[in-house]
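Note that one protein chain of the assembly has been removed; the remaining protein chains are unaltered in position.
This part shows chain A:
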Amino acid sequence: MNNPYRPVETDVLEAIQETPTIKTIKVKPKERMSFQTGQFMEITIPGVGEIPATPSSNPASTEIMQFSIMRVGKVTEKIHQLKAGDTIGLRGPLGAGYPVDSFKGKELVVVGGGCGFAPLRSLMYELFNRSGQFKSLYFRGGCKSPKEMVYRKETEDWGKRPDLNLRLTVDVGDETWKGNVGVVTTILDDIKVNFPEAIGVVCGPPIMMKFAIKKLLEMGFQESKIYLSMEKNMSCGIGKCGHCRLGTYYCCKDGPVFTYDKIKNFHEIWD
């Protein structure tokens, strides 16, 4: 029987400093591992511990994966010290990702905030892989400051794509910023889709998700068509250790991607 707690030995190929607090690691597992966008993995620093993280790379790339990690704790501190040639472990893919197949023929509005850019980059790659399958595609992203916008250059370059309607914003601008200043909900008003039928995807810090959902609902989106990526303390990843319970679900097994209607009545969802 397969041992669900065993990490797969994985080589670190490269470590890229994205922002003062976020690093992207490019890794290659020694066994075949693939993921669907929105699913997460557990990254092991041998002897130190594990953290849950959603790959930020293209799901079509099945050999090399990327994770963009914010430095916040014991394990992420070690991840920030990784360099090419180091060995880590990977467990997964875990949980349920975005049901991209069901997005076919729909209008999509993706709203991201701060650290939510990482999993959403993977989603955007997947949507770009399927370019032409959707009626329209919007990306609205917000960060605290231009300096903290992960993949800023790449994201700004998406603006040249004919298949994407892109707008970005920052809470506080600087001399390099020519775009909108304000929270992400201030750049949603020009979206022109058939709201009751459109798909919304929201990923970011809890407070941002809370307000983005409120706004999308006011605009006419349906609760069952807004996809959220929830963050709880996922540890075992298979619905056993109990740490990430969210109402009648485990975030790790039943999520991390949920439609809003499934979880809106649970307590503690934004805490």
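One rule holds in what follows: a residue touches a chain if its C-beta (ideal position, glycine included) is under 8 Å from a C-beta of that chain, and two chains touch if they have at least 3 such contacts; residues count from 1.
The definition used in the following text is that contacts and distances are computed from a predicted model.
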| task | Match the chain absent from this complex view to the correct UniProt protein name in "4Fe-4S ferredoxin-type domain-containing protein", "Transglutaminase family protein", "ABC transporter permease" or "Nitrite reductase small subunit NirD". | result | "4Fe-4S ferredoxin-type domain-containing protein"
| Absent chain, residues of chain A that touch it | 1-9, 30, 44-51, 70, 72-76, 89, 206, 231-233, 235-236, 238-245, 247-248, 253, 267-268, 271
